[in-house]
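What you see is the complex with one protein chain gone and the rest in place.
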Amino acid sequence: MEIITKIVHPIFEKKPGRGLLIFGLAIVIIVILMAIFAPLIAPYDPTKTSDDSFQPPSAEHLMGTNRLGQDVFSRIVWGSRIVLYVVFIATLLSMSIGIPLGLISGYHGGKIDRALSIIMDSIYAFPALILAIVIAVVLGPSPINTAIAISFVYVPTYFRMVRGQTLSLKEQLFVEAARAIGARDKEIMVKYILPNLAPTVLVVFTLSVADAILTEAGLSFLGLSVTPPTPDWGYDLRVGQPFLLDGYWWLVFFPGAMIMLLAMAFALIGEALSERISLATR
Amino acid sequence: MARGVGSYIIIRGLMIIPTILILYTIVFIFLRILPGDPILAVVGTKNIPPEQLAHLRAMAGLDKPLYVQYFDYLFRMIRGDFGVTLAFPQGKPVWEYLKLRFPATLELTIFSFTVSVLLGLITGVIAAKNKGTKIDTSMRIYSIVAYTLFIPWFGMMLQYLFGVHFHLLPTSGRIDPGIDLQRITGLYVLDSILTGNWEAFTSAIRHLVLPSITLGMVLSGAYTRLVRNNMVDVLSQDFIRSYHARGVKHWKVTLYALKNAFIPVITLMGLQFAILLGGAVLTETTFSWPGMGTFIVDRIDYRDYNAIQGAVVFFAFFVGLISLVVDVIYALLDPRVKY
Partner (left out) sequence: MKTIIDVKNLSIYYYTLAGIVRAVENVSFSIGEKEWVSFVGESGSGKSTVAYAILNLVPSPGKIVNGKVVFNGKNLLELDEEEMRQIRGKEISMVFQDPMTSLDPLRKVGDQIAEVLIEHGAEKEEAFERAKELLRMVNLPEDRINYYPHQLSGGQRQRVAIAMAMAFHPKLLIADEPTTALDVIVQDSIMDLIATLKSKGTSIFFVTHDISLAAERSDKIAVMYAGKLVEFGKVEQILDNPLHPYTKALLESVPDVWSERKVSAIPGYPPDLRNPPKGCRFHPRCTIFKIKKELHGICNELETELIEVEKDHFVACHLYRRR
């Protein structure tokens, strides 16, 4: 736990990557606030259609309006809810499966480990988006189904990382010592190994969230996440594309930029954190 | 040595079988055991005669017990039979589509792959040569930004800029509609060279530019980072200084350093290729590229899970093959690998 404070506490201390960290955190916090206070921030009902279709960005419609005359800005604000919800559930699911499996596999070794490793490596080596598409197709379009589809493809990411770390941690002196004083396997895994995984899990978490945001957007771009008229960044991008060639750039520019900005924010945080961890453990 | 390489390839080839089997099994399980009747999903309504439902079930092979279905389909696939489509049109072999669509995807991925490796090498070497400076930092930021570019969005921005604004490049399809190109391999660039059809060649290349840059740039970020770190590592090694001390020309030393730095990058390529295929689905959709990705997406609309299963398992074969090729290249380039 000491290492966590070492990383998180001095966020505003001058250290390499401070700028990246602050920038990333700022965007993430803004998007979270946007999602929470969507009803207060959004000037219009995101699903309400009007006759003012294809209006370019103006004071009245900050990001213009779409074909149905819906306010793009309001849809962006409300859309943040879907992304965060899907990505949050998906990451939580893949962590709660990947981490325990990795821990058990790495700690006990043997046949279970070999079998799990082959399966996880196979999934890991396959294009995540394509696998997620298959699952999403079967489950049908809904945010929770998208979350399940995404969670499945990120289980190996956590599994591989945790397994690798556990393999090296279980050889270390403090684990040997715990075993010598009679700690049981379960106790060692939970009390001694798990806390030491925290820094790496944190980094992998931020990076896989960045990835999951892009996968969610990808699935909804392909029409596999939400059903209209729910506001969703990826879906709005899909709906806006046919009109891009007519010059209505704002239909796709803003939703896409948000997807990228949010994914980038998490990637920057992950980058800064991994740098700090390598400094702290050096 | 030749015998050594041969047996190495065979052993590595056998090692990809479990990977393909596992992926096949996962896809099989997901498509059968998860809730929802796929046939009803295709038909969309329950008001159809039961005999037609039974006919569809038989066509999809769903009338047999699960374990029979599992092995039946597996063995049929090994023989190149990937089942039939369930709708629009009904009963057309999936293989017919794959044969037509796969070369398009292959062409796109080859070009994107080249773009990503080249971009990664250039940015990585620049970063390494300027280690610790602002240039190094900006290359690092490039790698993060490139990695988090959302393919459809980035593609559309390029379409808008080069297609709509400057009218420089085509924004969809593989070739201008009026051009007649004899199909040999299905790779248009290759076919046009083989038949000496230069009009088709130019058109195919022009159509490839935007999609390849889109997909290639997104994938280049990972290379930037790895090339940079390896290059920094290699440049600090004795043998580089020792080359200089022997009076070897500077550019040659850089080349040798690059070769050494490139070896670990090859291991990344297999994994990157898988990500590339995933990205290809989005790229193809964005640029209306008639490849495997758009095929899967089209079939999603019909809920044609038979075709999706065929395409995905075909992808699994392809991913396995690529990882084999990458391993062999690695073994051939690095004399320290024993085979």
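Quick notes
We call the chains A and B, going by the order they appear; numbering starts again at 1 in every chain.
The criterion applied here is as follows: a contact is a pair of C-beta atoms (placed from the backbone, for glycine too) under 8 Å apart; a residue touches a chain by one contact, two chains touch by 3 or more.
The shown structure was predicted, so the numbers you read here are calculated from the model rather than taken from an experiment.
The shown chains contacted by the absent chain are B, with contact judged over the whole complex.
Within the complete assembly, B:260 is the residue of B:260, B:309 or B:323 that touches the hidden chain. Set against the missing chain, the residues B:79, B:134, B:167 or B:336 yield one that touches it, B:336.
From the options B:114, B:237 or B:288, the residue with contact to the unseen chain in the full assembly is B:237.
Residues of chain B that touch the chain left out of the display are 236-239, 241-250, 252, 256, 259-260, 263, 333-336.
Simple rule for what comes next: only the chains that are shown with their structure count from here on.
Rounded to whole angstrom units, the spacing between the C-alpha centres of chain A and chain B is 23. Those residues of chain A whose C-beta lies close enough to touch chain B in the complex are 118-119, 121-131, 133-135, 137-140, 210, 214, 217-218, 221-224, 234, 237-238, 241, 244-245, 247, 249, 252-253, 255-257, 259-260, 263-264, 267-268, 271. Those residues of chain B that touch chain A in the shared complex are 18-19, 22-23, 26-27, 30-31, 34-36, 140, 144-145, 147-154, 156-157, 159-160, 163-164, 171, 270-271, 274-279, 281-282, 285-286, 296-297, 300-301, 303, 305, 308-309, 312, 315-316, 319, 323.
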